[in-house]
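Note that one protein chain of the assembly has been removed; the remaining protein chains are unaltered in position.
Right, subunit A next:
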Amino acid sequence: MEQQFPMIQVMDYEGCILMPEYRKKITKELVMACYRHLIRTRMFDRKCVSLQRQGRIGTYAPYEGQEACQVGSALALKEGDWLFPTYRDHGATMTFGHSLKHILLYWKGRNEGCIPPNGKKIFPPSVPIATQLPHAAGAAYAEKRKGTMNAAIVYFGDGATSEGDFHEGLNFASVFHAPVVFFNQNNQYAISVPITRQMKTKTIAQKALAYDIEGVRIDGNDIFAVYFETEKALERARNGGGPTLIEAVTWRYGAHTTADDPTKYRDQEESKRRRETTDPIRRLERFMKQEGWFDEEWVQNIQDEVTAEIDQAIMEVERVPEANPADMFDYVFAEPTWTIEEQKKAYFAWERGGTA
């Protein structure tokens, strides 16, 4: 199966292009956009970890190491497409246009954080594992029924492939030929459980065979492989070619969440080693240096701009008025039921000294 689903690399670890057919498509403009988003997502993630440490946001799920998967795939989307993320995919949602302020609100325990910017079809992060796959199949099928050229992308981890919803989502999309890309980030761990204990199959891509859909395996730390393969899959979807399962092989450097201690189950030296060799940002830098496109001053400018953007978002979030308990009651139904109305009334009466 590893022969049937070889790991596609467009660029090697040294930043040399392995697939000359892509050479022309790798424009300076594309490279600069990729680099900028990689830096932006990494800086935001690190900032979130430090905000959590200071108690300014709640438990947080970092994605450092997986930026090429998230940036490369999100850049391949078109404006009208759908994006279904997990809790670890705000690198993708921010690249696709989610606001940093809203992402931060989510991690501050506010449901405003689930609301995408106007016109953006970004679903709230799925917390129950794999539940978002059937949604993406359905949303994509709806686009097909409506006769649009829009597609959907859905993110999930290696652990998610063990849930029934993974299989049900793929099968539904296959049967109804839905324009959806199932984007797996195989970071090789589901919390503490390594992929070798999660499944006996050597690849995740091969699971596509069971549903007779396209399956590809790519180096998820190679932003060109991610970008071009996702673009190809999205084009296929738009043109009636049905769903694709993409397995992007990657690695999370840090903890599963800020509540997790990875040294309980793995040697963190491995993360250090990977930072040296396969880091998605360093790899792109190596390529840029070879091309003579790496300009220190430009990089510094990006970092300054991103720092300012993040600081601005944090400032805005910290000025958001406190959570209003009325929100808890007001959005359960279009029209509140009498039970909710009574409870809301009793709650506010209690605040004024009554019973609840």
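Some points to look at:
The definition used in the following text is that a residue touches a chain if its C-beta (ideal position, glycine included) is under 8 Å from a C-beta of that chain, and two chains touch if they have at least 3 such contacts; residues count from 1.
Keep this in mind: contacts and distances are computed from a predicted model.
UniProt records the chain missing from this view under the protein name "Pyruvate dehydrogenase E1 component beta subunit", selected from "Multiple sugar transport system ATP-binding protein", "Pyruvate dehydrogenase E1 component beta subunit", "Molybdopterin-dependent oxidoreductase" or "Acetolactate synthase".
In the complete assembly, the contact with the undisplayed chain comes from A:110, out of A:110, A:217 or A:252. From the set A:95, A:198, A:250 or A:278, the residue in touch with the chain omitted from the display is A:198, counting the whole complex. For subunit A, the residues touching the chain absent from view are 58-59, 87, 108-111, 113, 127-129, 159-160, 162-165, 190-193, 197-199, 259-260, 264-265, 322-323, 325, 327-329, 332, 337, 339-340, 343-344, 347, 350, 354-356.
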